[in-house]
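Input: a single structure, listed below in structure tokens.
Yeah, one chain of the complex is gone here, protein chain that is, but the others are all in their spots.
Letters A, B and C name the chains as they come in the text, with residue numbers starting at 1 for each one.
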Amino acid sequence: MWTFFHRLASPPHIYRLAATFAPWLLFPGLVLVAYGTFVGLFVAPTDYQQGDAFRIIYVHVPAAYLSMMAYMIMAVGGGIGLIWRIKLAHTVGAAAAPLGAAFTLLALLTGSIWGRPMWGTWWEWGDPRLTSELILLFLYFGYMALRAAIDDTLKADKACAVLALVGVVNVVIVHYSVEWWSSLHQGQTLLRKGGPAMDPAMLYPLLAMILGFTLIFGALLLRRVRTEVLYRERRTRWVREMIMAGQGGK
Amino acid sequence: MGNYGAYVWTCFALALAVLVYSDWSARVRHKRVYRDIEVRIKALEERE
Amino acid sequence: MLLRGQNGSGKTSLMRAIAGLLSLESGEILWGGEPVLQQRQLFHGSLVWLAHSSGLKADLTLVENLEFERALRPQSAHEPEHVFERLGIERLKGLPVRFLSAGQQRRVAFARMLLADVSLWLLDEPFTNLDQDGRELVIELTEEHLASGGLCVMSAHQDVDIAATIKTVSL
Partner (left out) sequence: MSDNEAQQPAILAGLIAVIRRDLLLAWKRPGDVLNPLFFFAMVCTLFPLAVGPGATQLMFIGPGVLWVAALLATLLSLNSLFMSDYEDGSLEQLLVSPQPLPVLVLGKTIAHWLCSGVPLVLVSPLLAATYRMPTDVIGVMMLTLTLGTVCLSLLGSIGAALTVGLNRGTALLSLLILPLAMPVLLLGANTVSLAADNEMYSTGIWALGAYAVAALSLSPYATAAALRISNE
């Protein structure tokens, strides 16, 4: 069992595997997103409260979801890397950080744009989700800054793993404390909780978008993992042989 | 799209931009890493 | 055991790895047949680590520094007064470490080591900053330690003249 895992996680194997699998995630993802975009923009009925502005949900929700998933990946990867000393787990965490930050930024921007017609302002501190998302963005910045500050990759991996684990506990606390805080100030939220179930005609494109974004995220993550593996293994023989043979793909 | 067209389209455009940028930056970084290693290895070979 | 090697040859890294300060990419350090990382406290209870930096607080007096060290370990059989005398630092007891010369600080670090009263000594370049007297004293102390059944891993630039069976490893 362990030897199987170790062979699976061996850098040359991962390097090849990532290249093979990325398209298998990317293209279905693109199809789903194309479907979701089309149906979401043109077919789904207009929301009776928010009008067509609700259609922003189709990019905002997947982005917000991925922003949290990427952080989970960083924390879980860090935990696995620390406990079982699997370098690949650290590599995945390192690769997820910039992607997670990008999706967090997207969630913030779309949320803010959504807020403009709904609240009449670009930024509403009273919305707990936006505020938590902003704190999440800062957590990403901290993680990437720590990684950039430590020259030794192995050391950076472990330090960042500790930070991500501490951070993931904190994300939960942030969520609840911000919710409490906004309830004090009559905060308003974009997504109605526990309201009437969503019309399936609205829901299906949303699910397609979430799944599609996740697949694309997976493809991008694999590609970044591949680069990260190549960089970390730059002094090894297999990289040398691969590059001398002109293989390995640019 | 009612009065909200601009907002909705901007959001979708931003999403597209983020996806394209993520893809592009990943490609660029991979190319750079690959080339750096290639140059270094070639230099080593020549010295040997 | 004596580790010999040039600057940058990895003497310090090896000793830090033995002390459990560095994690190894491959290989394991065993103590009493068990990996040290699984019995860190027990292992650390039987070693002292003399590093490049003294590990003493400059603002505290010599006695305060050593009192702190002693509180972290079980009571030692050695008398502090006796150890101070042996190392020729009994007159400096009340001084903040800041006022001591580098060589005197080294002697304090040795006092800490003797007071810890453990079997494994890890000495990284113990002769730095020591005068001839000091060097001889360190050799003498090491010989006694080895004679009473202790272990010592020492790193040095040059050969050390110790009257005991030593194994020299050149890096």
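What we mean here is this: a residue touches a chain if its C-beta (ideal position, glycine included) is under 8 Å from a C-beta of that chain, and two chains touch if they have at least 3 such contacts.
None of the values given here were measured: they were computed from a predicted structure.
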Touching partners, among the displayed chains, of the absent chain: A, C
Of C:33, C:74 or C:94, the one touching the omitted chain in the full complex: C:74
Contact with the hidden chain (one of A:35, A:119, A:181 or A:238): A:181
Chain not shown: contacting residue from A:9, A:146 or A:207: A:146
Where the unshown chain meets chain A, residue by residue: 82, 135, 138-139, 141-142, 145-146, 149-150, 152, 154-155, 158-159, 162-163, 165-167, 169-170, 173-174, 177-178, 180-181, 184
Chain C residues touching the omitted chain (full complex): 19-23, 41-42, 44-49, 51-60, 64, 68-69, 71-77, 96, 117-119, 148-150
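FYI, only the chains that are shown with their structure count from here on.
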Between chain A and chain B, centroid-to-centroid distance (C-alpha), Å: 16
Approximate Å spacing (C-alpha centroids) for the pair chain A, chain C: 49
For chain C, residues contacting two or more additional chains: none
Chain A-touching residues of chain B, taken from the complex the two chains share: 1-5, 7-8, 10-12, 14-15, 18-19, 21-23, 25-27, 29-31, 33-38, 40-41, 45
Interfacial residue positions of chain A with respect to chain B in the complex: 37, 41, 46, 51-53, 55-56, 58-60, 63, 98-99, 102-103, 105-106, 109-110, 113-114, 116-117, 216, 220, 223-224, 226-227, 230-231, 234, 239-240, 243-244, 248, 250
